[in-house]
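Data block below; observations after.
Of the protein chains in this complex, all but one are displayed in their positions.
To keep things simple, chains are lettered A and B as they appear, and every chain counts its residues starting from 1.
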Amino acid sequence: MIKVRRRYKLVLPGEVVRIGDVKTTTNVIKIGDKLIATLVGIPKMKKRGGENILDVIPLKTPYIPKEGDIVIGKIVDIGVTNWTVDINSPWKAVLPLSEVFSRPVHITKVELRDYLNIADLIVARVIAFDLTRDPLLTIRESRLGKATRGLFLELNSWKWSLLKSKEGLLKKVKDKAKCDIILGANYRLLILGKTLENELKALDMVRNILKGEVI
Amino acid sequence: MSKIEHVIPIIKQKTIRTLLEKGERLDGRKPMDYRDVRIEVGVIDSAEGSALVNLGNTLVIAGVKLNIATPFPDSPTSGALIVNAELIPLASPIFEYGPPKEEDIEISRVVDRGIRSSKLIDLEKLGIITGRRAWFVYVDLYALNHDGNLLDACMLAAVSALLTTKKPKVHVEGDEIRILDEKEPMPIENTTLSTTFAKIGEYVIVDPTYEEELAMDARLTICYDKDGRIVAIQKGGSGYFTPEEIIDLGRRGLEISRKLINKLPTPLSSNEV
Partner (left out) sequence: MKTKIRLIDDSGKRVDGRLPDELRPLRFEVGILKNADGSAYVEQGGNKIAVAVYGPREVHPRHQARPDRALLRTKYRMATFSVKDRKSPTPGRREIEISKVIREALEPALLLEKFPRTTIDVFIEVLQADGGTRCASISAASLALADAGIPMRDLVAAVAVGKADGRIILDLNHLEDQYGEGDMPIAMMPSLNAVTLLQCDGSFTLEELEKALKLARKGISTIYEKQKEALRSRYLDITKTYKVV
């Protein structure tokens, strides 16, 4: 298959993307009839609820949590009834005790440290977030929980976008290296295999995908 | 992320240790492999000497400023050396501007020790008027990107900057000192550099990256001069080394430093200035 090099129009903050009356996301601001980009990125027309909405897909952006996102978090603090989790977003997330156990648990009988300690990694889901409070996490579902092994990689937004667009290749890695690959919405990657060898093989393949090489 | 969160994930610590059991490191190096070193001198025109050092992804800049001042009372015929290192926020989210912290001060003092013990500069040749006037040599170091082993990087930067510093010539007539436009090299008598080792569990590696430093138990820095003599040592971190480990590292460090020393710039000669 021939790989086609496509050049996309890059817009910069302050540049006019388009003139006219179109709905926009918050990445585009309206000044008079000019629609102006607020980020470095690629303009794209999206369809939302039958309407055309102008967006700029930023190449580099901090991770803003959304309800439903699967994220890879790192425990950074332990409270009385919750853990504070670094999810690579401008706000730290909270994992309450009630979102860890499926049965109600008596607080004084539980030593939080025994379950999740500082520097533990978890795969969690964002169950609530708005700009007035910190993101709320849960690990109560299946496939969520503490990572007891694996290779952890911090990406940035564009490397993450690249991997996200290569689902097929990632599946190839999973099959070839016999590993599970969790691509968190928060630009973090977790490779889980039975052995370190498998995991390193998968890591190597992922690195090659990022470099644009054949795997 | 603030300082509190700069703990390395436990599973990564485990991975680092597991890899070391096989003699491997996260970045593909072997335990005693030193990262690539790139040194650029004369990068700052406002400084009399300067050097930019890339040690892997660690980036450090040194500037040498010369000033004529009153010599210290206990060394009336000597110039003085003042080393100041600053770990500034440009280098890492864990650093803040403010008065020097213990990390900044430790680096300053160890770099100073390496330079002083090796007698890299003959401070006696920097006296101008006995008891009244002498050259004060300020070596200021700034970390620009932190990916581990700031100490070795700072040492390389400080030494490279000093070796290529252009000192103004002075003309002394009685009590009067005239600073001339002509320049000359510094009175260089030796050279020095350091090799830093990190102990992770029972394994020792050289030139740790930032993540390896987060996973390490203890650190040992050994400075050598151009003849391979040990001129400074600094153990850091809350772990320990056995005496046998120390001697072994002394030997390994010597080997590594002999290769590293070729990366340093040659001291300026009087016609190059």
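Before moving on, here are some points about what is shown:
Everything that follows uses one rule, which is that contacts are C-beta pairs under 8 Å (C-beta built on N, C-alpha and C of every residue); 3 or more make two chains touch, one makes a residue touch a chain.
Note that the coordinates shown come from a computational prediction; the quantities given were computed from them, not determined experimentally.
When the missing chain is restored to the complex, the residue among B:Glu40, B:Glu86, B:Glu103 or B:Glu189 that touches it is B:Glu86. Looking at chain A, the residues touching the absent chain are 5-8, 10, 12-15, 26-27, 29, 31, 36, 38-40, 42, 57-62, 90-92, 131-132, 157-158, 161-162, 164-165, 212. Contacts to the hidden chain, counted on chain B, fall at residues 1-2, 44-47, 50, 57, 59, 61, 63-65, 67, 84, 86, 88-93, 97, 99, 138, 140, 142, 144-147.
Heads up, the rule we're going with is that only the chains that are shown with their structure count from here on.
Rounded to a whole number, the gap between the C-alpha centres of chain A and chain B is 39 angstrom. On the side of chain B, the complex with chain A involves touching residues 1, 4-5, 7-15, 18-19. The residues of chain A lying in touch with chain B in their complex are 74, 76-77, 86, 88, 117-121, 147-152, 196.
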